[in-house]
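Working notes for the structure below.
Shown here: the complex without one of its protein chains, the others still in place.
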Amino acid sequence: MITYALYFAIGCFGLGLLFNLWRIVTGPGQADRVLALDTMVINIIALLVLYGILQGTAIYFEASMLVAMVGFVSTVAYCRFLLRGDIIE
Amino acid sequence: MELLVASAIGVLTAGGVYLILRLRAFPVILGLSLLSYAVNIFLVSTGRLAINAPPILNKYADVPYTDPLPQALVLTAIVISFGMTAVLVMFALGAYLEAGDDSIDMKEAEEKDDAA
Amino acid sequence: MSHWIIAPVVLPAMMAPLIGYVMRHDIVLARVASAASTVALFAIALGLAFWAADGGTHVYRLGDWPAPFGIVLVLDRLSAMMVLLTASLALIVLWHAIATGWDAKGRHFHALYQFQLMGICGAFLTGDAFNLFVFFEVLLIASYGLMVHSGGKVRMQAGLQYVVMNLAGSTLFLFALGTMYATTGTLNMADLAVKVPQIAAEDSGMVRVAAVLLLIVFMIKAALFPVQFWLPGTYSNAPAPVAALFAIMTKVGAYAIIRLHTLAFHPGAEPTKDVVTTWLFPAAMVTLTLGALGVLAARRLMPLLSFSVIGSMGTMMLAVAPVDAYATETALYYLVHSTFSAAALFLLADLVVSRRGSDVLDARPPVLQNGLFAALFFAAAIAMAGMPPLSGFLGKLLILDALRGPELMPWAWTGILVGSLVTIVGFARAGSMIFWKSTSLKVPEGTEAIQSDPPPAPAKGAEVAPTMMLLALLAGLAVLAGPATGYMRAAANQLFQPTGYIDAVLAPVEAPEKAEKPEADPEHDVADPLAEEEH
Amino acid sequence: MFAEILVSAFLIIAGIFGLVGSLGLLKLDDTMQRLHAPTKATTLGVGGVLIASMLYFLLVKDKLSFHELLITLFLFLTAPVTALFIAQTHILMGLRRRDLPPTGGEHDWSIYDDPPEQEPREADQT
Amino acid sequence: MTTQSSLLPIIALLPFLGALVPGIMIRAGRTATATFTAVPTVLALVMLGTLAPGVMDGTVYTMSIPWLPQMGLEVAFFLDGLGLMFACMILGVGLLITLYARYYLSGEDPVGQFYTYLLLFQGAMLGIVISDNILLLLIFWELTSLSSFLLIGYWKHLPEGRQGARMALTVTGAGGLAMIGGMLILGNVAGSYNLTDILAAGDAIKASDWYTPAVILILLGAFTKSAQFPFHFWLPHAMAAPTPVSAYLHSATMVKAGVFLMARMWPALSGTELWFYAVATTGLVTMVIAAVIALFKDDLKGLLAFSTVSHLGLLTMLLGFGTEAAAIAAVFHILNHLTFKAALFMTAGIIDHEAHTRDIKRLGGLAKLMPITAVIGTVAALSMAGIPLFNGFLSKEMMLEEASHTYWWENPWIVPALATFGALFSVAYSLRFIFHVFGGPVRDDYPSKPHDPPAGMWLSPAFLCIFVVLIGVAPFLAEDVVNMAATAVTGHETHAHLKIWHGVTPALYMSIAAVAGGAVLLLLHRPLDAAWIKAGPFYAKAVFDAVIAGCVRLSRAISDTLHDGSISRYLAIFTAATVAVGYVAFMRGEIAPPTRDLLPIPPVVAVGWVLLVCATAVIVLQHHMRYRALVVLGVIGLMISAGFIYISAPDLALTQISVETVTIMLLLLALHFLPKTTPQENTAGRRALDGVIAVAAGVGVAALSFAFMTRDFSSISDFHLANSYKGGGGTNVVNVILVDFRGYDTYGEIIVLGIAGLVIFALMEALLSGPAGARLRNSGYNFDRSHDRHPLMMVIATRVMMPIALMVGVYIFLRGHNQPGGGFVAGLVFSIALLMQYMASGFGWTSRRQQFEYHAMIGWGVVIAGLTGMGAWLSGTPFLTSAFGYVHLPPIEEFELATAALFDLGVFLCVLGAVMLMLYSLSRMARHAGETVNTEPMDYDPSRPRKMVEKGKA
Partner (left out) sequence: MLKRIFPHPLLSMTLLLVWLMLVNKVTPGNVLLGGFLGIVVPILTSPYWPGRPRLKRPLMAVPYVLLVIWDIIVANIQVAMIILFKPRARIHSKWVVVPLDLTSAEAITVLAGTITMTPGTVSALLSADGTSLLVHCLHTDDPDSVRDEIKTRYEARLKEIFG
């Protein structure tokens, strides 16, 4: 049962990725693209965790952790670039 | 799966090559980044693909492991290409600031014939 | 196993950070340290060369892991010779850089210089194909820094092109290594030499691709057609001492071709038998032609010298192409010669151009010491063009002699001889313009101050000495051609009897002395507080 | 069995909310509206997955894992900042000043106005 | 090797050693320099003198020292009759020229240089004639080209000198190069490069398939050197040299080198049809054409130059005949020509020196003004004309005699007729030299009123004239020398009897015809000259210049087109070539059928693939929008990281995602300064072509990877899996490979990073201190920016998150050996954590509070890694040999201590330092561009009091 639930969840987040892609490609604003990328990061985190459950291993945990961290940093950087030009001003 | 990986490598390579043939430094940097992605996947795939077989030794079970060596090579390659990209970015910046535009081609229009 | 083998890598690698971080605010200290390190490197290289002259293949197993699983350094005659060549060139060029004050025109010259040496020596010594890539990158990235040392518009642009070209090359290198690993399952050169010939003819496609891609990668470094385009821009815009040091960089490519393509992909290895022989010779021919044409076409001195380097690479690689012991011997002689002569030309050009204010081949008032520079230029130019009495002529003769085979001879001889002629004409035009025609221009009184302010100082002995030393080395190489070629013949023979190399590298070693390591097996209940993952 | 149902339920809920978050990103008209979507995915979507994961390892694999909590902590800390930045970006690039209501105070919104000067604080500097 | 033989290398070396002396004593004055120049020459002459009796007796002195045994190059000398004759000529004339030049050159000329070049040339020439090894001979041969280049260009301020020098070098250099080919072939055929062996192998050589190319190539060398038609044109232009040079090189010695070579090779090469038709014909044609031109040269030296060409043609023709008598005649004429021609050149030099012109049309009547010179010149010119009682007559008679019975293509008339025709012109120009220069009335329009020079100047030609007359009157005096040399040429003993009267022979008629015709020609000179000028003679220099200019243009067209600075085209060529070559290499091999089954494709992986491909497509298609491309690049990085997880490479995923982030940060930082869009500059055609190349590369790489992914292989990594825990102490095999099995790679890799940091830093410093810095300062990177520099929320969130991120970093570092992670990722995590802080409060503010120096961090990283590696030496193991052990410290449970961890620490420090140094450099640039550093961590802290003064600000 868990397996099916997993596949369902994986499917949902996978589909979500496609929606995000649409936003990234079409925009229209730069903020939309950054937002879509940020959402993509979150979906990926979910997928990684789901994959870990599927394989029954916690070995991919650091990866999701790191994705969360760098996702934040890069989103802020993308925004700061548009806001201030120099991201580490 | 192999087809996906191979075609992804191909697409990244093609994109990378197209971009490094542009006339400005920035797309060239993008292109080299794509190429470096492509080559990294390429290198990993030389160990053949394996699902859920990370080369982390498991003392409790006899499980298969994927080839660790290409992964180590890719790690080295990633680090090196990071350093290289950083230098490249700085060079592009330097050339842009010195020259006033970021054209990557150099036109030496010095048509001076000598008559020694 | 002597630790001296790794000294040429570790010594500069340890000195560079000290210079770059501890001494970065004190140029004098940095100079002393850099010079001391280079002198020591030279001494070590000399020792290694003597050691290698015994004909053995000395293997250094890093981390004490047996080959092909760990990385090995291999010292044989060829690698020892290359390291010695590097060290001697480095010493002389460093002297020039210090004497002329080039090193103080930007930051971190000496640190980068030492790193550069580390990379070059590492590339010559390694017995592992992927490690070769790593050291290529070390030497490249250091060269990027040296290339744009002290900055400037055109130099920056040229530097950017140099970086881009080499990044593309490095990418290809990885593709090639990947393909090689995917087909042979190994990275060790000696192991490749064992495994490549074992690949069935019915399955040779991929390994052939690997071999040919590697060849192209090395051809980039060696500046062979059609991947030679980067060289003129780079060499002519690099700071002169750097360009002089770069004379060894093209040789790294040549070395790699000689090494890998005699060891693993040689004509005796059935699957890859025609890879080098098909492509290298025509590439070298075109390179030689383009080099000569470039010399004749040049409007500026630095590009002229750069093209002469291309031409010399073409000439040299003609002798590598047949993959034959005698030809390789002659190529090695030419390799040493062309390294020193290119360096001499670039150093000399620096002395002249820095005083002349431009390297454009036009008539300008003569510089101070015109006669001295003219004489030095004459000597260096005839060396590069392959005229006697310096080693260029002998090198050319040797290569011609080696390429007597009826298939190659008509092309090679025509190419080399006509190329020589064109080069001579080109150099004569340039020299006559810079050193002779200039004397017909007498500067009107009072305009000298406008020409350059302050007027350039006459070159001190210390500034000219490195150029003279290089010329003396060229003369020495000519006079001692017998012993030199004797060593090179032995080196070439060693290359062409690869069993010695293979056996030495792959020799089963007694269980590495990991005795102090506890026999920790997966049953042993760990120990590590962090690793408590269960699958 | 109970564990399986529990885990599966969380997974399904997570999946739904995750999908809805991305769907919102796709469907909604205006960037500010779309900005609301990822908070869904973050909170209940990923949150659900993480809880499911914890439960799974605890109940099925008999192993208590706090990693998921850590990720949650991280996401909860970062998501508001991310949203704030994206909102700022959108407002600066996509909206005009007059599209926004006044602050009601003497200073305008931070992206349009410089902050008032403050007394320097020397003591704290290292 | 006898003691006497060992003099040979000393003789060869003497001039070279001597050449150093004048070079050193540049300021010593003409007399001293000349004296010192004479010393080695005299010494060498004396030594030759001690050998001469032996040689006369038929001894051949030989000696050799090995030099380049690999290819048979030896320092081998031999002295036989021919060599001795030439050596004496070279040294003897050299001595005379040394004396002459002392007076000829002015005090302003750099005399030391001149004598250095002269001695260099002398040494080279001497080397040619006594070399026993043809490779050695080649070396000397090329040296003569080089030293003559220097001598011709001696007056470097004169364009004619420079051009003449280059022309001579080009032509003789080209010939020399051809000769290299010929000599190498010859040596191969003969099996030795030693002349003695080659001369002995004459029959084998002539029978060889390689005979024809060898002869042609060698003759090219000889003909160019000896100015044979059509390579003759360089010699007149070499007359720009100071006259001593002309006298020495261009009459007596260097131009004879070609003749010498033909004589030297005579036994090995002559006597075939090829030899006859090539050599004799060339000589004949040259003789005639040059003689005709000489008559119409108004420049004294030009006249002499063409006359020299003509006489060289004569000699060549004689050697081409291939008969013994002709060889004897040639040897004799070599000697005679030397005497009268050198004297004539010196005479011309005197005239030039005194009258300040060499234009015959401006001269005349000099006999009265400079009687001594006139006598010398007349005697020598009469000899040149072939008038009896002067030595030129004797050898010319012998030549005509030989010509008279030579058939050319079965025709008995052509050779004698043309030879007579040439001799006729020879008489004409010789007489012109006498009558138009010395004869006639004294003029009053000389540029300078001439009179006889000091004795030092006329002694040399006068000395030569003694020989002219002596041999002319008593030819038997030269008999021994001629026989000695001719014996050497022909290879068997000759018994020539030289006498004035041979009876009534065809040669006599021919001679008479020549003298009579010559006199008539001179009388007709004025109308003929007018016709000649009207005909517009053909100037070879124009052709030569046009050819060179054409070559330069062509090479520029090729070189400039190829190397036009367009890296995009270089890369296109590179890629296309790589794909093509790879394709060919692959197609020439074969590939076995696949052995692995394909893995299934889960839908979510397919989704990832779609994202990756779409993102790539977006980047490629919309790369003009740079920022957008960067955002989309983030998608690719994310997908690849996730993909790495899926294909069991967690370490790669960690590294990829963190590197990706830092890279994008760097790109954003750079993009701040760069243009934000890329203009569309390529034509559609170019884009299409690039597209084709790109697709080809993509397809190639994809096919290759698919090919190997579907085939099994065995790899060395089984060892790593088996030994990772046992021998490396870690369960994360990838990490153990990185820090242990292949720790050396990692060592190199962190050094790359460290260097990257350094390079970026150095570059930044260089940029900021130059014009780029100024441009940066004036650029004003102020677009419509947010006024919110350091948002409060970001600052507060960072205060919590950065420490947590650092903890994660430590965690990843510590567990890397056993689980995914390690020093590199940890370093990046630390960097990213710090980056958070930088973004929150600004780099300037943050780094002022920084306790660690980035430079030092890199330095320490590299040093620690290196020291860890070297630590192994203490236990006698190689660099980077790891050691690990398990430690138990109550109450802490057992834990592992490994040197690999120390190494990893080096990695960590290096990565952190490098990344930070890069960020620092970019931040410095931003501050240079006018950015200010804030004093507070956030723009406004609402909990703290406002500055009172500012209150009420709108």
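When the chains are written out, they are named A, B, C, D and E in that same order, and each has its own residue count from 1.
The rule we apply is simple: a residue touches a chain if its C-beta (ideal position, glycine included) is under 8 Å from a C-beta of that chain, and two chains touch if they have at least 3 such contacts.
Everything numeric here is computed off the predicted structure, so don't read it as measured data.
J.: What residue numbers in chain D mark contact with the hidden partner chain?
T.: The list for chain D reads 16-17, 20, 23-24, 27-30, 32-33, 35-37, 39-40, 42-44, 64-67, 69-70, 73, 76-77, 79-81, 83-84, 87-88, 91, 100-116, 121, 124-126.
J.: State which residues belonging to chain E touch the missing partner chain.
T.: 787-788, 791-793, 795-800, 802-804, 806-808, 810-811, 837, 841, 846, 849-851, 891-893, 895, 937-943, 946
In the analysis below, only the chains that are shown with their structure count from here on.
J.: Where the centre means the average of the CA atoms, what chain is farthest from chain D?
T.: Comparing chain centres, E lies farthest from chain D.
J.: How many angstrom lie between the CA centroids of chain C and chain E, rounded to a whole number?
T.: 17
J.: Could you give the separation in Å between the centres of chain A and chain C, each centre being the mean of its C-alpha atoms?
T.: Using C-alpha averages as centres, the distance is 47 Å.
J.: Do you know which chain A residues sit against two or more other chains?
T.: Residues 10-11, 13, 15, 17, 30, 34, 56-59, 65, 69, 72, 76, 80, 82-83 of chain A each touch two or more of the other chains.
J.: Where in chain C do residues touch two or more of the other chains?
T.: Chain C, residues with two or more chain partners: 130, 134, 137, 141, 144-145, 148, 151-153, 156, 161, 164, 168, 175, 179, 181-182, 187, 233, 429, 432, 437, 522, 533-535.
J.: What does chain A use to touch chain D in their complex?
T.: Result: residues 1-2, 4-6, 8-13, 15-17, 19-20, 22-23, 29-32, 34-36, 38-39, 42-43, 45-46, 49-50, 52-53, 56, 58, 61, 64-65, 68-69, 71-72, 75-76, 79-80, 82-83 of chain A touch chain D.
J.: In their shared complex, at which residues does chain A touch chain E?
T.: 10-11, 13-15, 17-18, 21, 24-25, 27, 30, 33-34, 37, 40-41, 44, 47-48, 51, 59-60, 62-63, 65-67, 69-70, 72-74, 76-78, 80-89
J.: For a test of understanding, state which residues of chain A touch chain B in their complex under the given definition.
T.: Those residues of chain A that touch chain B are 55, 57, 59.
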